[in-house]
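Read through the structure below, which is laid out as structure tokens, and then see the notes.
One chain of protein is taken out of this complex; the other chains stay put.
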Amino acid sequence: MSVAEQVDSTDLSAGDAARPGMTAAPMPGLWADLKGDVPGLIGASFLALLLLTAICAPLIAPYDPGAQNIIMRLKPPAWVDGGSWAHVLGTDHLGRDVLSRILHGSRISLIVGAVTVMLAGTFGVLMGLTAGYVGGRTDNWISAIVDTQVAFPGLLLALLILAVIGPSTVTVILVLALNGWMVYARVTRGAVLSLRHTAFVEAAGLLGCSTWRVLMRHLLPNLSAPLLTLGTLEFARIVLAEAALSFLGLGVQPPATSWGLDVAQGKDYMFRAWWLVTFPGLAIAITVLAVNLIASWLRVTSDPVEREKRFARRAG
Amino acid sequence: MLIGLRYISLAVAVTMVPAVAIAQDISIVLGAEPTTLDPHAADDGSEKAVNDNVFETLMARDAQGNLVLGLATEQPTQVDATTWEFKIPAGLEFHNGEPLDAAAIVHSVERMIDPELNSEQLSYFSTFAGAEAVDATTVHILTSGPDPILPARMYYFMIVPPEASEAEGFASSPVGSGPYEFVRWDRGNEIVLQADPDWRGGDLDVQKVTYRFIEESGTRMAALMAGEVDLITNLLPEFTGQVPASASMRGLEHPTVILNTNGGITQDVRVRQALNLAVDKEALASALFEGQAQVEEGQLLGRTYFGFNEGVSAYPYDPEQAMALLEEAGVAGGGITLVGTGGRWLKDREVTEVVAGYWAAVGLNVDVQIFEFDEYLQRLFDKENRADAIFVVSGNELLDADRSFSAYYAPSGFGSSNNFDQLEEWIVAARTEIDPEARQALYEQAVQLGHDEAILTFLLNINNIWGLSERLTWEPRVDGKMFVATMSVE
Partner (left out) sequence: MGRYILTKLGQGVIVVLSVVVVVFILTRLIGDPVRVMLPLEATEAQRTQFEAQLGLDRPIGVQFVDYVADVAVLDFGDSLWQRRPVMDIIVERAPATLLLTLTAIGLAVALAVPLGAVAALRPEGIVDRIVVLVSLIGLSIPQFWLGLLLIVFFSLTLGWLPTSGSGTPAHMILPTLTLAIPAMTRLVMVVRSTMIDEMNAQYVRVLRAKGMRPWRVVAVHALKNSSVSILTLAGWELIRALSGYTVVVESVFAWPGLGLTAIQAIERQDLILLQAIVFLTAIMVVVLNLLIDIGSKAFDPRIDLRAA
């Protein structure tokens, strides 16, 4: 996306990423800490439930999400006059079951989010590690590419790419990953730069560890906390971006289902069938909220400075 | 300014009463903004919607689609095989005072076929060779070959003033001779027309009309529901009960499925007939289109089109017989590919999927492939590798069989998948057949063969539906044109 991504809502920047004093075994007692953070716990529970839902969607969804029944079209949710418990959240303009579509739609959101974050994250981290550790001309080149791409009008360019090569779930993932790897590269590079000259990394180098080994065994573990936070935030952003692209008709294409796509299709029926727009929209909002809650908990927990601040505030 | 004040006061006054424009002024929502207002340049429905009120044509149609006189004072006559004679009244003028005489018509014809203009409308006027003024009120239109449907073509041909149409800016501020004069075009926002106070056709009820452009049908609907506008186009069938008022009329669009007679299981005529029998057209019309569609009479033509064959009717819905025919052809449970697109035509994806559902219900293994329009076109145009079945929507603005049949019946047509050489012969012959009865006979043969051989899966004829505000009175037309002169407001 834009430069703005480097400092997101959580002011997570390269500088924060590698505060000295972070141990090689990151985040001890994660579970215990999560239990103390109610919003984080709620977010994590919801996400766990959603994951389970996505995996078991074919088993728990009452209908095939694509099964049409034009006689039963535009039926309201069960608790509204005219609705029935056969279709708890009602049916859409083709008589498809809204609940089943939402359950199946969770798969697309989670898959697009997870795959994109993994693709962009892996590539970005590798580039960041290389730039930070090898340094010199390599660093200059990689940093120049990152700086250039960060200044691209991201979504518009994504629209151009999608318009030219045609939208599909795979192209959406590729386009979003292409747009999102720079943040990881920046964070990783910054962290590597500040860790490179610490005693334990230099010692590892002196002891004859290969570059690869130093990177993988000594540097990367130290990066896991900030990268996890960043990945979580990016996940939330990607879920929203996929929904927006699908809403514009440039994302996931039918017969595949996506929450954004369902809102777009339901929009034409907004006046007669409010449930078509409301439920998929709510699904997106709640999912992203859950992920954001986890991210804000992760940020505080994994950052010693934040932890100190919080402790100080509570004590004082 | 008045409108601006209205909204501000609304926002402040917290009222539930919808805002309705001042009496005698109406606003109409179109699905897209015109790309130009030059009546000769583009093949653009929005441009036509506006210019139909600004310009006039030699021939016109009544609401049912029958060809009647427009500017012409008497029925056009054929001077020879390639010359049609039109007569117009004396003393007509354009809004800017230029005379509307034979010279203006000659100029209009020459302008249309001028390569410089490179008109997108040429496919409607492909037979134009030129024009000659006989005297001020008599004009000869010359065609490149015998053209029996030239009078029908003239319904789409707008007469432009010679001087103004050559001047800079005609495409953004047109000058015509119709009941309404162009006032302004605020790009991206609105086009405004006002009634010509001296209109020779009598008093006009609507004094000012504002066109707005909203692509999303949900948003269009919202504007009507909120009382911001008086008339919206392409209302979804589901909402006829919810808008203040609605009007519908059998339209020009015929969704259909092209069947490949040269390959696949569709080679066998029994299979093609079975595909027709398998689809419940009535249910499709009543459930998917909420009754806003008619079962089409097995010929891709409407009742008022030239070439309509009274003796042919739709295939009944008979899944039993369909299954029997498939069994007989030895392809029960066979595979068939159905290609379609989404978002181009009203409910295109839905119709494709429902048809596939009916075919699957008689035991076929249907592979539905919905493509982006670009990719879909590649498949539609690919005459070498035809898919078994391709969904398409045939539209016929000329209300004459030639247009639909050249495309979907004649083997050489871009959308046809058959090899019936007789169809090609008849359609080519009819194109230049001057005698209306002989011409009708040729088309009736073609209709019969197309139906019996089931070269298409005949489906529906979709209604055009408009949403109206309560204060607007207007009768819709078969050709879908929105003549403001025929509207009135309370």
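When the chains are written out, they are named A and B in that same order, and each has its own residue count from 1.
Quick note on the criterion: contacts are C-beta pairs under 8 Å (C-beta built on N, C-alpha and C of every residue); 3 or more make two chains touch, one makes a residue touch a chain.
Model, not experiment: these values are computed from the prediction.
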- Message: Touch as defined at the start, partner being the missing chain; which of B:Ala129, B:Ala223 or B:Leu449 qualifies?
- Response: B:Ala223
- Query: Which residue among A:Leu74, A:Val115 or A:Leu240 touches the omitted chain?
  - Reply: A:Leu240
- Message: Among A:Ile238, A:Val263 or A:Leu298, exactly one should touch the missing chain; which is it?
- Response: A:Val263
- Touching the left-out chain: which of A:Ala32, A:Leu59 or A:Leu156? A:Leu156
- Interface residues of subunit A (partner: the chain not displayed): 1-4, 7-11, 39, 144, 147-149, 151-161, 163-165, 236, 240, 243-244, 247-248, 250, 260, 263, 267, 270-271, 274, 277, 281, 284-286, 288-289, 291-293, 296, 309-310, 313-314
- Across the whole complex, the chain not displayed is touched by subunit B residues 3-4, 7-8, 10-11, 14-18, 32, 35-36, 41-43, 120, 123, 171, 186-190, 212-216, 219, 222-223, 225-228, 373-374, 377-378, 380-381, 407, 414-415
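Here is the rule we go by: only the chains that are shown with their structure count from here on.
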- Query: Roughly how many whole angstrom separate the Cα centroids of subunit A and subunit B?
  - Reply: 47
- The answer for subunit A against subunit B in the complex is residues 68, 70-71, 73-74, 93-94, 166-167, 249, 253-255, 267-272
- Query: Which subunit B residues qualify as touching subunit A in the complex?
  - Reply: 216-218, 221-222, 225, 236, 238-239, 242, 283-284, 287-288, 342-343, 349-350, 353-354, 357, 368, 370, 372, 374-375
